[in-house]
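Right, chain A next:
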Amino acid sequence: MAEAMITLKNVNKSFGKNKVLEKINFSIRKGTFTVILGASGSGKTTLLRLIAGLDFPTGGKIFINGKDVTQEEASKRNISMVFQSYALFPHMNVRENIVFGLKIRKVKKEEIEKKLSTVTKMLKIDNLLGRKPSELSGGQRQRVALARAIISERLICLMDEPLSNLDAKLRSSMRKELKSLQEKLNLTVIYVTHDQIEAMSMADEIILINNGKIEQHADPKTIYENPKTIYVAEFIGTPPMNIFNINLIKNSNIKLPENAEKAGVRPESISFERREIKIGDGEIVFCEYHGSETIYSVKVNETLINVKSIEGKHTIGEKISLYCNREQLLFFNREGRKL
Partner candidate 1 sequence: MKKILMALMAVLTAFSSALAQEKIHITFWHAMGGSRAAFIDRMVQDFNYTHPNIEVKAQYKGSYRDTLNSAILAYKQGNAPHIVQIFEVGSQLALDSGIFMPFQNLVKPGNYALLNDFIKPVANYYRIKGNFNSVPFNSSNPILYYNKSLFKKAGLDPENPPKTFDEIVDACVKLKKAGVRYCITWPLHSWFVEQWIAEQGALLANNENGRKARATNIYINSKPMYRIMKWWKDLYDKGYYAYSGKPEDWDGANNLFVSQQAAMLITSTSDVTILENAAYEHGFKLGTGFLPVPDGIKRNGVVVGGASLWVTKGHPKKELEAAKEFLLWFTNTENEVRWHKGTGYFPVRESAVKVLKFERWFDKHPAYRAAFDQLLQTIPNRATQGALIGNFPEIRTIIENAVQEILAGKPIKAVLKEADRKADQALKRYNMSVR
Partner candidate 2 sequence: MERHSLYKSKLTALMFILPTLVILIIFLYYPTFQTFKMSLYRVAFLGLSKQFVGLENYRYIFSSPEYRKIFLNTAIFVVLSVVISLVIGLFLAVLANQKIKGKTVFRLLLIWPYALPPAVAGVIFLFLFNEQSGMVNYILKHVANIALPWLSKSYLAMGVVITAFVWKMVGYNVVFYLAALQNIPKDIIEAAKVEGASIFQTFFKVTLPMLSPITLFLVVTNTIAAFFESFTFIDLITKGGPADSTTVIIYSIYRDGFEYFKTGLAAAESVILFICVVILTLIQLRVSRRMVHYEK
């Protein structure tokens, strides 16, 4: 196992009376792609800014490569960053933008040229070097910002929702490109997003934060299959996990864990055919046809349950029974923690 590249210990951050982050603890290993996932206002961008050194924590410590950098300026942290707005220098052309950091650090001219050509070829922007940012498309700017971040060959790269300003198609191709770039350069990436698809598709690890606290820190598979809390369960997946009161299945003859208040099941785990557990009888109130699959909203005793099925033959108004297997059922206590 690779050593910890970034470690946060008991980090707090508040703006005035407003607590934005509370007791943040985690470690990130070298060469991993970590996604900080959360809704807007959850504190994820603040967390990234603390790591970057653009803001400073009100409590706790931050280590990079084993060194305490809690009070160190951004310029000394040896990291690179891609901003949501790209933050390209508007008065410089593409070339000047990309080599800005190298020039600041007085890297030799030949070396700069060599790196520049490698990076721009890799990102396919070598034909844009003379242009000003205002003459570039959104995708091109994104690449320039990336180039500026990776040319420095700094091992840590922070990205703040870098894809959110791109259109859907470009976004999905960039996801793949980013991921392969990270692997190729063995970068330690911390990537902030509110988009769970981005998180699931790119992350080695996901740190899901809610209201300034970490809900769960795990790999995507664990997050998906074994969410620690109802919040996580409901955040991940389209549509998200169905959460319902335990009473709905109390009369099915299975043994429920102690203190279980709520139960959860993924829409794709529900079947219309008989399985170990019957969730209940209901009526289809809505269907959403996606081609390869269809999402049905089924009303069971006033509870709305989403079902994802490859069967597209059912229609609105149809009475139907819902089943699932025992191991697909998750149980949560009163506080929303998984049992």
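Methods note: a residue touches a chain if its C-beta (ideal position, glycine included) is under 8 Å from a C-beta of that chain, and two chains touch if they have at least 3 such contacts; residues count from 1.
Inclusion criterion for the candidates: all candidates are chains of the complex that A comes from, given by their letters.
Computed from a prediction, not measured in an experiment: that's the story for all the values here.
Q: Considering only the touch criterion given at the top, point me to the candidate in 1 or 2 that touches chain A in this complex.
A: Candidate in contact with chain A: 2, the rest do not touch it.
Q: Along chain A, where are the residues that touch candidate 2 in the complex?
A: 52-54, 73-77, 79-81, 83-85, 87-92, 100-101, 104-105, 132, 134, 148, 152
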